[in-house]
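The complex appears here minus one protein chain, its other protein chains still in place.
Naming follows writing order (A and B), and every chain is counted from residue 1.
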Amino acid sequence: MNTWPMNTWYVAARSDEVAAAPLGRTICGERMVFYRDQDHRAVALEDFCPHRGAPLSLGKVSDGKLVCGYHGLTMGCDGRAASMPGQRVRGFPPVKAYPAVERYGFIWVWPGDPAQADPATLPNLIWGDHPDWAYGGGLYHIKCNFRLMIDNLMDLTHETYIHADSIGQKEIDEAPVATRLEDDEAITERYMSDIQAPPFWQMALRENGLADDVPVDRWQICRFSPPSHVMIEVGVAHAGHGGYNAPDGVKAASIVVDFITPESETSHWYFWGMARRFKPDDAGLTDRIREGQGKIFSEDMEMLERQQDNLTANPGRNLLKLNIDAGGVHARRIIDRLIRMELVGGDAA
Amino acid sequence: MNTWPMNTWYVAARSDEVAAAPLGRTICGERMVFYRDQDHRAVALEDFCPHRGAPLSLGKVSDGKLVCGYHGLTMGCDGRAASMPGQRVRGFPPVKAYPAVERYGFIWVWPGDPAQADPATLPNLIWGDHPDWAYGGGLYHIKCNFRLMIDNLMDLTHETYIHADSIGQKEIDEAPVATRLEDDEAITERYMSDIQAPPFWQMALRENGLADDVPVDRWQICRFSPPSHVMIEVGVAHAGHGGYNAPDGVKAASIVVDFITPESETSHWYFWGMARRFKPDDAGLTDRIREGQGKIFSEDMEMLERQQDNLTANPGRNLLKLNIDAGGVHARRIIDRLIRMELVGGDAA
Partner (left out) sequence: MNTWPMNTWYVAARSDEVAAAPLGRTICGERMVFYRDQDHRAVALEDFCPHRGAPLSLGKVSDGKLVCGYHGLTMGCDGRAASMPGQRVRGFPPVKAYPAVERYGFIWVWPGDPAQADPATLPNLIWGDHPDWAYGGGLYHIKCNFRLMIDNLMDLTHETYIHADSIGQKEIDEAPVATRLEDDEAITERYMSDIQAPPFWQMALRENGLADDVPVDRWQICRFSPPSHVMIEVGVAHAGHGGYNAPDGVKAASIVVDFITPESETSHWYFWGMARRFKPDDAGLTDRIREGQGKIFSEDMEMLERQQDNLTANPGRNLLKLNIDAGGVHARRIIDRLIRMELVGGDAA
């Protein structure tokens, strides 16, 4: 039994990771190789040459076809051998071909039943291809179950402790948190009024040409959507102008973008980033935000990996589900429901 | 079934290791966190936050209470949650609190049933807090079962081979060894007469203002006491003055102090050191001895870890029990008896 949904789209790679050389990466326990065909379309195959089991990701792409680096078997994008020097390949067993789509600067892959894959069910991301928005981000490989990262992002009180020097502040702890379900999404939100902006947001205010030393209203709206995406609307506005609803001229706002893709039971790929609707053409700003965010998110890694280690050493031990954990709890329920639906053959979309 | 006694005191840390930052360390298979409360008293708790399983050792101590570094749960020294921002903690499940005592410059911990813990059963160490004595030492983490280290220390013929350049000499091999039991202790002793002092002891003679190039009598009295302490009275005296019983003016003598604390079946914490009754106020001498001893004891590590590796690869293979091994054999019997007594509920003290 898989412990993650299979019949759904996951982010497998950033677009720029899949270039001339094939990329090997395990997604949801499936060893995959990613490359581009002659039309520059992303292809995902099982990373296993049907000839002798060599990893295809050690090969190279020639005329849009993946050639095994061991004995030259050339794969078709459908997972069937296309040719091999001096051989007839018609009877060769195929390898898995995973539906793959490129959108919003990412390669999305469907690790489960290809017949059920429908690009129309990809998430609709307003910032993904809109000229008013800019995105920057990175990728971390983290040795913990993907649920622990979802928990992390759906309960931002940890910012007070782990990120005390950048985005944490005591008021996060003190602000009441509200969690609700909207269809298949879990939403957790927190609003703080008339507080001092922490260092990261002071920087953002300055980048927006706003005073960084005046009281602000701050918000955090975490939105989990299946299978494992967490988008967090975050921002500050000069106090008293409506907070989240304040006009653009007095606020700095953005969306923390988190695609959390299982690798194994105890590891995942963490695609983190930030989408912003101000100064979208300022590449230097994108770099500075990426650098700051990358540093912040790296602070979570030791905690998450050691938490996984502790849980592995204490199997079956119950964890608490407090009100601050409600977002993660709801997200896990949604994930578990999707897994159960796949088991009984239902539609997981 | 544990393969070490649990209802007994082990050295868990040097006093100076438990300071401002909490210390995570596994003792007898139990993941523990050590810190100091407001009265500077050492506390040992299970290293597992009851909230989400984060290691408490990644947190920090605030006003003598341990605050989890993930979401701010504050632990009481009794293993019960004391407070958490915005939460009532009364119903939170407790974690284990281990009896801990600070004495002789070490933190001692009782990994078993807390109800049986009695500080009166701590060993009585004459050198531990006496102004005539000085102690210096260090800590090694060694990847072998703690019994192999006890064997090592209860049979010093290995000095001839492993420590040939410092304390080893052919005469150790040639001197007869006597082993006896005293209550719960195993004692192995060896006396050499009219020999040349090896380099380490020449240094000690010089530090005592004694000639280092004259014949000496040398002694080694290894004393195992449960659960896993080995104290070795060692020394040399100018030959013909009574050896072990010679007056202080013609000898250099000290106690090799070894606390051997299980971590897992195949690893342990080795607290090594030397207590001496000469020049107790000479801190420079303490440092020089520590440096020399640390180098000597590091020579055992590869042998012990590779021996463990060999034994793991050859389970069930019988080892020889020669007369030189009698000390280790007796020590293992005492350990096994303590384990059995715990199994039937007897008093292990």
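The criterion applied here is as follows: contacts are C-beta pairs under 8 Å (C-beta built on N, C-alpha and C of every residue); 3 or more make two chains touch, one makes a residue touch a chain.
Because the structure is a prediction, the values reported are computed rather than measured.
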Contact partner of the left-out chain, one of A:His51, A:Arg80, A:His241 or A:Arg337: A:His51
Hidden-chain contact residue, picked from the options A:Cys68, A:Val230 or A:Ile289: A:Cys68
Candidate in contact with the missing chain, chosen from B:Glu30, B:Asp47 or B:Asp155: B:Asp155
Touching residues on chain A - with respect to the absent chain: 31, 47-48, 50-55, 58-59, 67-72, 84-87, 92-93
Hidden partner interface residues of chain B, rising order: 151, 155, 157-158, 160-162, 173-174, 176, 302-303, 306-307, 309-311, 313-314, 317-320, 322-325
